[in-house]
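Before anything else, here's the structure in question.
What follows is an incomplete set of chains from the complex, kept in their original frame.
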Amino acid sequence: MQHAELRERVLEANVALGRAGLVTLTFGNASAADREAGVVAIKPSGVPNDRLRAADVAVVELATGELVDSGLRPSSDTPTHLALYRAWPAVGGVVHTHSPFATAWAQARRELPCFGTTHADHFDGAVPVTRPLAPSEIEGEYERATGDVILETFASLALDPLDRPAVLIASHGPFVWGASVEEAVENAIVLETVAASAYRSVVLAAGLEAIPAELREKHFKRKHGAGAYYGQSA
Amino acid sequence: MQHAELRERVLEANVALGRAGLVTLTFGNASAADREAGVVAIKPSGVPNDRLRAADVAVVELATGELVDSGLRPSSDTPTHLALYRAWPAVGGVVHTHSPFATAWAQARRELPCFGTTHADHFDGAVPVTRPLAPSEIEGEYERATGDVILETFASLALDPLDRPAVLIASHGPFVWGASVEEAVENAIVLETVAASAYRSVVLAAGLEAIPAELREKHFKRKHGAGAYYGQSA
């Protein structure tokens, strides 16, 4: 089996998404890139997590999307994953879920404001929501267009993808990423956690505003960059 | 034991409903049809899932509703199940639950709009809600009348039962079906998932409208029909 370790990590990531309650049935997928080898390993389409084996994980060429060997058909969302890997060289893992509260914000077509410090620890501001896709984008290469509208959203807001590692696809659900697939899974768990507390916060305080910039930056920088002082390794 | 495999599948389906959190105590039932044999196997009335055995599953004649052998009394909802099997030859399994969020929509007497892509993957539009039953329908053959009002709802809206495999009974809860009982169980899980995210979506965006037809159709056709490209077998 080629790319055995990469496949194993992608298997683990998909299983972790189910265990964390972020994926029901087959509604989600995780991928990891090996940029030296020029490949992406991704969940096969329509296979439930509890039946997934490392050998079933699909491996495709990063540049072309072609299957590397004769495995199962990759996730139908593969073109979305590839668009992100191609545009953002620092990204090593991508996760797509329909986690309950993040999906509610996506379906409501509302960005997820930064209402608290856990949000600020991981995302340096609001998690943006994409514009709706045009009919021509939906009817054409739909999954590729989903990737393009993510890139358009981040370009127009001038966001760094690793400082704001998630997006809400309007009427759909979240895509989340990270320097590695393990980090992408962690960010997906954090996103769902803060989406739930933000939901309850606006129920308790309808016109609630985001936290002030100085508090948001303090928390983000506790965990990121040269001045970080959270954890054991910084 | 006659119809051993059919009974086994109905047992599994009822257990799966409990495991997925869709059925509390005895509030739900699953059935499967064997159209060649002309029979329907269904959960016995009032038996909790954790005490159910395959031999307890009731088997009735599809045409008459008569018990095939001397087993336990079938679910009191059997006439509702039979009405659907008789009218819709493509249906092979029927499930009734009081799953938490789907029941909330049914009790609120609101149809469940299509607010996102997971909904569109499985249902080609809003899950309809029935009209309230008239007093004469309630006092007469109530469970049969429940089946009839489902059929009336689908006829008046000109819906294909396998393209929109669920309904909300006003002031009651959901009925869900599929080509097989396994598919009906999966559709019941999906229904509860999308009922929950739709609930939270309208809390976040009170006047939210359904997704555009082109997005809904794109997703439904990714999974159904000649152009399907989701999963391994299409």
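Letters are used for the chains, namely A and B, taken in the order the chains are written, and counting of residues starts over at 1 for each.
Operating definition for what follows: a contact is a pair of C-beta atoms (placed from the backbone, for glycine too) under 8 Å apart; a residue touches a chain by one contact, two chains touch by 3 or more.
Everything numeric here is computed off the predicted structure, so don't read it as measured data.
Of the identical chains in this model, 2 are shown in place, and the full complex in the file is built from 4 copies.
Keep in mind that, in the parts below, only the chains that are shown with their structure count from here on.
Copies subunit A and subunit B of the same sequence differ by a rotation of 90 degrees once their CA atoms are superposed, given in steps of 5. Look at where the CA atoms of subunit A average out and do the same for subunit B: the two points lie 33 Å apart. Residues 24-25, 27, 44-47, 72-73, 76, 98, 100-101, 103-110, 132-133, 135, 138-139, 142, 171-173, 199, 202-203 of subunit A are the ones that touch subunit B when the two sit in their complex. Across the interface of their complex, subunit A is touched by residues 115-118, 186, 189-190, 193, 196-198, 200-201, 203-205, 208, 211-212, 214-215, 218, 222, 229-232 of subunit B.
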